[in-house]
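Here's the structure, in structure tokens; my notes come after.
The complex appears here without one of its protein chains, the remainder shown in place.
Coming up: chain A.
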Amino acid sequence: MSSDVLQASRGLSPPKGEAIAIKGISKRFGSIVGVDNVDLHVEAGEFLSLLGPSGSGKTTLLMMLAGFETPSSGSITLGSRDLTHVPPNKRGIGMVFQRYALFPHMSVAQNVAFPLKMRGLAKAEIAPLVEQALARVRLQDYGGRAPAQLSGGQQQRVAVARALVFQPPVLLMDEPLGALDKKLREELQIEIKTLHASLGVTIIYVTHDQEEALTMSDRIAVMDKGRIQQLGSPVSLYHEPNSSFVADFIGKMNFLKGIVSGLDDRSIAITVSGQTISVARSQLGGRDDVAIGRPVQIAARPESLSPTQNGEGAIAGDIETTIFLGSHRTLIVRSDDGTQLQVQVPSSHRDSGVEQRGRAFVRLDPGAVRVFAGED
């Protein structure tokens, strides 16, 4: 943990976060399974995102951590304390809700003071802590205002201040930026990251925005159908997805159909769009279920496809449109066998503004693809 060393050398206090261990937890609502036998160990001071499509069980899992839902089975441990049957107000875990959940009949300062009051602190102790907490989210002059007099971004910062003022070891956030516009969201992402780094609190962060998860997290748990499909660092999830679901959910991905045409114990030869490529067995995601003649899916990021001049060893197709994205352009190419491909090309100031049209040949970087076999 090099960041610990860094913090120690700067004279900052060491992380105060605590680890959370979730063991075999499930939640059933009648016949609906909200969360299905999830095991998850979150390190002290870690920033872990729960990422998944709507209905994948993220909120349900978070609610069980906060104590608002009782697990149907399984256990939750915070540090060395068993939390499974502790009521929410005794858990001492901070939480930030999607819709701020500030108390509208209290001022900003009263909102932030609330958890301290609940803990029986004296008025004289509360005031400086509230001030400090508001200063941390750059709202020191807003204590006297009513929540309704603040913008959405400011309200959410107050909610963060309120959730952190009592120094919880863990902070839960359920799509905290979901109600904000893109620019504000990016601003607050950085702010939350900075707070995380300076406070060392363990954060479990729910989002269905994969970009947000990639930029903010130490690790991401990708959820689907109540289960964790893959758990790993943003880099490993991006480059080594172990299922086509994860590959598709994180980042942009092209899927091509291929047939296994050759096999040895190190590499696999795959025929795709009339071309044969050779990939290492380590590029197989998920099940190692390949045999000659069997279909496989090849997943290639737009940046591992490149346009080329001649058709030799490349996939031929027609350019449908070009999208300019600042630092690069994306060519949308329809290959001759009907697959739509996104090809990323670096852009430069020498590019003409004219859209490229016509025939294109796309080369696949065989070392950068993932191969999924036997998923259906």
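Please note the rule applied: a residue touches a chain if its C-beta (ideal position, glycine included) is under 8 Å from a C-beta of that chain, and two chains touch if they have at least 3 such contacts; residues count from 1.
Here is the rule we use: contacts and distances are computed from a predicted model.
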Name under which UniProt lists the unshown chain, selected from "1-deoxy-xylulose 5-phosphate synthase", "Succinate dehydrogenase/fumarate reductase iron-sulfur subunit", "Fe-S cluster assembly protein SufD" or "ABC-type spermidine/putrescine transport system permease subunit I": "ABC-type spermidine/putrescine transport system permease subunit I"
Contacting the left-out chain in the complete assembly, out of A:34, A:52, A:71 or A:115: A:115
Residue of A:58, A:162 or A:329 touching the missing chain in the full complex: A:162
Sole contact to the chain not displayed, among A:44, A:95, A:237 or A:253: A:95
In chain A, positions touching the absent partner: 66-68, 87-89, 91-95, 97, 99, 101-105, 114-115, 118-119, 162-163, 166
